[in-house]
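Working notes, structure below.
Every protein chain except one is present and positioned as in the full complex.
Moving on, here comes chain A:
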Amino acid sequence: MNKLKEIFGGDTRQFGMIFALVFLIVLFQVLTDGLTLDPGNVINIFQGNSYILVMAIGMVLVIIAGHIDLSVGSVAAFAGIVVAIAMRDWGIPWPVGILLGLAIGALVGAWQGFWVAVVGIPAFIVTLAGMLIFRGANQYVGKSNTVPVGEGFQTIGAGYLPEVGPNTGYNNLTVLIGILVCAAIIGGTLRNRRNQAKIGAELEDGMVMWIRLALISVAILAVAMLMASGRPGTSLPISALILGALVLLYGFISTRTIIGRHIYAVGGNRHAAELSGVRSKRVNFLVMMNMSILASLAGMMFVARSNASGPFDGVGWELDAIAAVFIGGAAVTGGVGTVVGAVIGGLVMAVLNNGLQLLGVGADMTQIIKGLVLLTAVAFDVYNKSQGRRSLTGLMMQNFGGRATKETAETVKQES
């Protein structure tokens, strides 16, 4: 169970989402006559959604801590325009531009963190204000114009891994990364298992573990091969690489470090956390600040991909990021959620979006369907829990050797 938790992130809803994701991919693959898993399309899905997923990583931490951030779209747009103008007018090189963008994110985050953590204004209000302030700031700074960015900068949003080594018909680096990721997951799982055995913890069935590892490895290698076999010049997008690195980094921070524990503790029971020596103000401040830094990064990735920064960048992004987090198993009341879950939730939305687009479904219907999916995904699980039954996703999980652990906890929390 623990290993399942660590890999998939530990919430029953997430398991449901993995199945939903696989189901959607298969469904659209059939409906679109194979267009969905076309290399170009897979690359496109990652490239076109990485920035949302980057924000979902920040958002899940905000939501675990019991807050919300509505300003991410505006903050992203603000950072994007300042960086674009700085590079155009002051001629600063693009790597410095990226650092500048992250610094702007940190400043904006410190501003919002100050109001949330120090003054104690609910994040909903602070970031609603921030949504207006930074949207306005974007349009004021950019005079509501579109500002193009140079080729170097475009790498982080539209770039690919270079061709290296012998001509194999595949992009070698992409395949190599796929193999390395598989090896890391298998190695990590086995190491964990050894550690668990040493401390005498309950071990999951070895068979189950190997089946799961095999499934994961096949999935990762398949995606890697798909991306590696695309149109010449394309491969694993740099934006997906950034996303992957952030998932690893924040997954580690949230599960293995003191600050990660403190975020869950503050969201789970702030008073108990404070009386256990957690500085909740600092946690809230850092979480809000981190969100704005990631939002700025997402904004820059988007600008890089669309070659220019505009006055309406990032409109509605907050909703996509929040939806991803909740589909990925987070609780509105805080204390529950995982980084991996949020990314999977985001991928569900991305695949859905993409599939509907390929089918030629209009933007109107797409929005309706996305809204309904969000609602049913969460409602289904809540309903099953409220009926005292094991949720369907929990049952699915059982077949994978797990047991529902967080359900009771959540119910208790609602009762008390």
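Following the convention adopted for this analysis, a residue touches a chain if its C-beta (ideal position, glycine included) is under 8 Å from a C-beta of that chain, and two chains touch if they have at least 3 such contacts; residues count from 1.
Heads up, the rule we're going with is that contacts and distances are computed from a predicted model.
Matching "Xylose ABC transporter ATP-binding protein", "RNA polymerase sigma factor, sigma-70 family", "Isoquinoline 1-oxidoreductase" or "Peptidase M75 family protein" against the UniProt entry of the left-out chain gives the name "Xylose ABC transporter ATP-binding protein". When the omitted chain is restored, the residue from A:N145, A:T168 or A:S276 that touches it is A:S276.
Contact with the chain not shown here comes from a single listed residue; of A:G251, A:G335 or A:G355, that residue is A:G335. If you put the missing chain back, the residues of chain A touching it would be 1-2, 195, 198-202, 256-259, 261-262, 264-265, 268-269, 271-279, 335-336, 388, 390, 405-406, 408-410, 412-413, 416.
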